[in-house]
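For chain A:
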Amino acid sequence: MDFFSMDGRGFYVWGSFGAFLAAIVIEIVLVRLRIHRAQKAVCDTLGSADPSGTENSDAGKGSK
Partner candidate 1 sequence: MSAVLASEQELSTPERGVWLTLTRDIKLAMRSKGELAQALAFFIIVVSLFPLAIGPESAVLKRIAAGVVWVCALLAVMLTLPRLFQSDYVDGTLEQLALSPYPLPLLCAGKMLAHWLSTGLPLAMVAPVLGLQFGLDASELLVMVAGLLIGTPVLTMLGAIGAALVLGVRGGSILMALLVLPLYIPVLIFGAGAVEASLAGIDATANLSLLAAMLLFGLVTTPFAAAAAVKISLD
Partner candidate 2 sequence: MSLFKYSAPSSFYPLAGRLVPWFGTLAFLLAVGGLYLGLFVAPEDYQQGEVYRIIFIHVPSAWMGMFIYLVMAMYALLALVYQTRLSAMMMEALAPTGMMFTALALWTGALWGKPTWGTYWVWDARMTSTLILLFLYVGYMALVNAIDDKKRADKAGALLVLVGSINVPIIYFSVKWWNTLHQGASVSLTQGNKMAATMLAGMLIMALACWMYSIAVALCRVRAIILERELHAAWVKDIREVRT
């Protein structure tokens, strides 16, 4: 509990760390969405005969 209160300034410390974490998580999600969409667009232009799900094979490895 002491750890989280940070001398009673937990708001500032965890506000910083929280924003940092949130920004990075959001960025990772957005980038992965973007590459998924790009790969889907490639599949679409190659014709509908493309089996779905293939694009996850490499995007899943995206920045962890």
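Candidate entries met the following condition: all candidates are chains of the complex that A comes from, given by their letters.
In the analysis below, a contact is a pair of C-beta atoms (placed from the backbone, for glycine too) under 8 Å apart; a residue touches a chain by one contact, two chains touch by 3 or more; residues count from 1.
What you see is a predicted model, and the numbers here were worked out from it, not measured in a lab.
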item	value
From 1 or 2, the one in contact with chain A within this complex	2
Of chain A, residues touching candidate 2 in the complex	3, 6-7, 9, 12-13, 15-17, 19-20, 23-24, 27-28, 31-32, 34-35, 37-39, 41-43, 45-46, 50-51, 54, 57-58, 61-64
